[in-house]
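Only a single protein chain was left out; the remaining protein chains are all shown in position.
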Amino acid sequence: NSSSKSGGEDSGKESGKDGKLKIAVVPKLVGIPYFNASEKGAIQAGKDLGVDVIYTGPTEADAAQQVKVIEDLISQKVDVIAVAPNDPAALTPVLKKAKEQGIKVMDWDTPADQSVVELSVHQIDDEAFGRHIAKSLIEKIGSEEGDIAILTGGLSAANLNSWIDGAKKELDENFPKIKLVSDKIATDEKQPVAYQKTLDLIKSNPELKGIMAYSTIAPIGAAQAIQEKGLQDKIAVVGTALPKDSKPFLEDGSLDVGILWEPDKLGYLTVALAKDLADGKKPENGQEVENVGKIEVWEDGKTVIMGPPTDFTAENAGDFNY
Amino acid sequence: MTEYLLQMNHISKTFPGVKALDNVMLEVKPGEVHALIGENGAGKSTLIKILAGIYAPDPGAEFYFEGKEAGIHKPIDATLKGISIIYQDLSLFPNLSVAENIYMGRESTSKSWKKIDWKKIEETAEKALKELDVQVDLNMPVEKLSIAQQQLIEIARALAFDAKLIVMDEPTSSLSAGEVEKLYKVINDLKRKGIAIIFVSHKLKELFTVSDRFTVLRDGKFVGTYETNDLDEDKLITLMVGRQVLYEKNQGIIKAGNTIFEVKGLSKEGNFRDISFELKQGEVLGITGLVGSGRTELAQAIFGVNRPFTGEIKINGETVKVRSSEDAVKKGIAYIPESRKTQGLILQQSIINNISLPVLKTLRNALGLINRKKETALADHYVETLDVRPALPKMEAGQLSGGNQQKVVIGKWLSTKPKILIIDEPTNGIDIGAKTEIHKLLRKLASEGMGVIVISSELPEVLAVSDRILVMRHGKIAGELSINEATQENIMNYALLGSKQTGVHRENPDLGEERGIPM
Amino acid sequence: MKSILQSKEMSIVAIVVLLSITLSFVSPAFLTFENIFDILKGNAVLGILAVGMTLVIITGGIDVSVAAVTTAVCVMAGKFLTVLPDSPISILLLFIVAPLIGVLLGALNGILVSKIQIPAIVVTLGTMSMINGIILYLTNGTYLNSTSFPKIFVDFANFQIFGVSVIVFIFAIIAVGTWYILKYTVIGREVLAVGGNKESSIRAGINFDKVQIFVYGYMGLLAGIAAIAQLSYTKAVDPNGLLGFELQVIAAVVLGGANILGGRGSIMGTFLGVLLLGIMQNGLILARIDIFWQKVVVGTIILIAVSYDQIQYKRSKDKLAKIEVEA
Partner (left out) sequence: MKALSKESILGLIALGLIVVMSVLAPGFLSSQNITNMMFQIPEFGLIALGMMVVIVTGGINLSITYTAALAGVAIALMQSNGYPMLLSILVGIVVGLVCGYINGFIVSKIGVSSILVTLGTMVLFEGIVLSLTKGNSISGFSESYSLIGNGYYMGLVPLSIIIFILFAILTGVLLTKSKWGRSVYMVGSNPIATLFSGVNNSKILMGVYMYSALLASIAAIIMTSRYNMAKVDLGSSYLLQSVAAAVLGGTAIEGGYGKVMGTVYAVVIFQVLSSGLNLLEVPRSIVGVITGAILIFVLIINFAKAKFDEKKQKKMQEANAA
């Protein structure tokens, strides 16, 4: 279900009727595993905290469509809009409009224009995350020199790009002997494409030692190619994969490690903080959020970091349900 | 039960806005050649399409074949009953080979997943072509053939069926004399085998040569069925149009003025070579020759749509370059193409839109937008002066009959007030009444100062309208004749031999190959 | 005396050969047995769909719902696989069920196109939008991966004969089979006839509706088989994996010389079109063309290919002497 609600079925449309807050959580797109997992968390939070959660987004990761979704939400007179922007700049005008209508505006998953949002929930610090992935790859390669390649979901995905930039920084600064064989390669958020491109990569670069794959889908495609060519021991693959999908590849070593956070927790945290925002409560550094854990709040008072990334490995992948 | 193979009674057919057939009857005996005749739009093709199962007649129709209720609702029913049809507008598959085209139609009577026997297809095709004495490559896609060859393929297809009744809707419109002769021979053979033939044509001579009986239609109504022996041309024409028409040689009465148009040494590889002639104001110049002699290509080169070529074109003594049809119109050249339906008219658009198309520029108001009033007036004017029927300028051009369509095309070009009018096969598939009207019109236009070039394969027509005649052969001008010296015979000699000498007659069995189309 | 068809294929052959020669100089990895079969395997789904699309386009139609239908079959067959036992029967069942679902969806298009006479592009746009919506609604984009499938399926998917993947064989069988249908069966010739001239085909007693339902049904059938190939290729179900794929399928067919207006098209040409797209994809990475410029290169090659083809075609037509002119 691509748009869902929690809370009482008969809760009135207008907030205040039954005192329930209406919180809209807008992902980049609906219908992909990652955002489905966040949805679960968000809906759960709605139930736990007694607020109405509307989880709705575009069917394609398209900024223009997302603007329309938000415009429609403004028409629905929600109390808070939390959005994971496909493009931060694109949302600025519409978020301003929402604010003018008295709606509280925040972002989650990916930062929006910081001058508009009142709260910014990050799973992670982008640069640190990128660096972590790069370091993991080096560790899995087991050597500080050699050729590596980067796969990405799409060339224009802002958060993927900032992670990749973080990773590149790490490599430049600390591993000068690691060589990138090409610029990041786009896989269109499609598994077969990632698979195909990885095969081509292996062929054109027989000396390839490792692959970093960004987006939740690219690592799977890459691992599949490695698996099929039986190169588990020659090429290390590290990527931002979800545990359930990556389990079979983690098990035979074609994917060395999946690095991400727990998206359901992120959804939960978003709703919890949205409620606080509506209630006028500010997040605090080190605050303990129920069902999520300790959060970090930056000096600006609005940037919230959920916590360190989770490494999914053959051992723990079975413990997660997404 | 009866002596008739086919009986159709009380046949009516209503199209949106037109009653194409009104209580018509048609009875055909086995082994006869039955001519179906009438002016353009009389309803001949419509009747045939009902017979073929393409159109359903209005209720009340009686339709028997071999004494039994015919039960023809779909084309396949007619095929299965042994009726095969040569359509006026051809029904070939341009992308398929000659052999397959001839065979096509039988296949569909069998199962979808049946394996195709290519050998059998080729044998069937070969046999049918042999009967007609046509030589073409069986594997050639039909779109690469000339119109004449396509028509022969269409005929061959009808022959290849073991039909009891063959309908021929203007089978000879593009054929050369030699090919027509061969068709006559085939028709005679068929007759002998007891196969009945319905023959539609506008060429009266032809009809008298082949037919046993006539059924005449006029304006969708049944006029009567007559024995050929009881008729002559005059009588038949009177029956068709309800009046007497004349169709005789032009007496060359117009005095020509200055030379307004001149071509010098026009050549285009594979099309024509070294063509030079001039055209005087007020003159009708006929260009004739066998089909495939390059007349159309020449005309289209002059009109700017068959480029590039070498040579010089002069209008009023000035050398001009005609780079496109737009250019040609600007310079006062009009070209009425031989194929009305594909080149002449935009069938799905209204008569108004068709007529105004070349002159839209002149119909604009101060804002540069089309003045609809002026436009309608223009169309009304030509619909009226050319007597287009029905006189409904808003009607789609495609709903008109052939002759009326041609009038619309002529109207379209007259609206440009051309200095030079080139008209290619002006009366192809047009009835005798409309033909003489068009001939008169061409003469009149010339007398009003236009230079007119008439391209035609029909010698009586060329003789009826021209002041001077050029005969083309193999892409070159074989000879020039003034109207006073021209006869059908000496024209034929130029067309066939390239000289005025006699020696070859229309009976020449090799005529077909003389068309000289390289394969 | 080559037919237009042949000459059309000639020019794409020329382009494929030219590109291949260039690439084998640029990258030694290009012209290897392994790479060629990887290209074939990687483009088998495209190829199977393009073969079906060739028939549709020959009749003058188009089917933009192919990717949606294939995905729908993938999703349903994938679900079905998860409940199947680990036995060879499962593969057999898969080969029955997947094409069946495909045929049903395809026939729906066919019926709307033929009986209601809605232009094909509109019908299939509509069904595409509906199928995509329903898939998204039902699956919510959820993946299925190989762990959910019986092991026998994974074995099947990895199966190779002489080092060539079973997927390539499926493609080959489809291509040859369809070529045979086009050339040697009545219905195949009717497909060509209908595309050549609709009016004539009706007059020749061809059941126009039947032919249309056939081509869309057959397209659906191949979409079903393409779904099996896709499942075998990815060993997973990605409900978004083929989004927008229809344009590539159409591109392959028209690059292969099929006329979008109908009447012209061949399996050989389509195969070459698929190959051209596949080689470009593969070659650009092998040749290490800058990522951001790859699309520029692909776009330019497509434009050059189609323009060259057209100029070639015009020339050959001009050369065809219309009249034997005496010297």
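A few remarks follow.
Think of it as A, B and C in the order they're written, each chain with its own count starting at 1.
Everything that follows uses one rule, which is that contacts are C-beta pairs under 8 Å (C-beta built on N, C-alpha and C of every residue); 3 or more make two chains touch, one makes a residue touch a chain.
Values in this document were obtained by computation on a predicted structure and should not be read as measured data.
Across the entire complex, contacts from the unshown chain go to A, B, C. Along subunit B, the points of touch with the absent chain fall at residues 14, 16-17, 19, 58, 303, 305, 324-326, 328-329, 335, 337, 342-349, 353-354, 356-358, 360-361, 364, 368-370, 412, 416. Where subunit A meets the missing chain, the touching residues are 1-5, 13, 30-31, 54, 56-60, 62-65, 67-69, 71-72, 74-77, 87, 89-93, 97, 101, 154-156, 158, 161, 186. For subunit C, the list of residues touching the undisplayed chain reads 64, 112, 116-119, 121-123, 125-130, 132-134, 136-137, 247, 250-251, 254-255, 259-261, 290, 292-300, 302-303, 306-307, 309-311, 314.
Here, only the chains that are shown with their structure count from here on.
By number of C-beta pairs in contact, B-C leads when B-C and A-C are compared. The central chain of the assembly on a C-alpha centroid basis is C.
Shared interface positions of subunit C, defined as residues touching 2 or more other chains, are absent.
Touching subunit C in their complex are the following residues of subunit B: 52, 54, 74-76, 79, 85, 87, 90-96, 100, 104-105, 107-116, 137, 139-141, 144, 269-273, 292-294, 297, 473-476, 516-519. Every residue of subunit C that touches subunit B in the complex is listed here, in rising order: 1, 3-5, 183-190, 192-193, 195-197, 199-207, 210, 214, 263-264, 319-327. Interface residues of subunit A facing subunit C in the complex, by the touch rule stated above, are 1-2, 30-33, 36, 59-60, 155, 181-186, 189-192, 195-197, 199-201, 203-204, 206, 217, 220-221, 224, 228, 244-245, 247-248.
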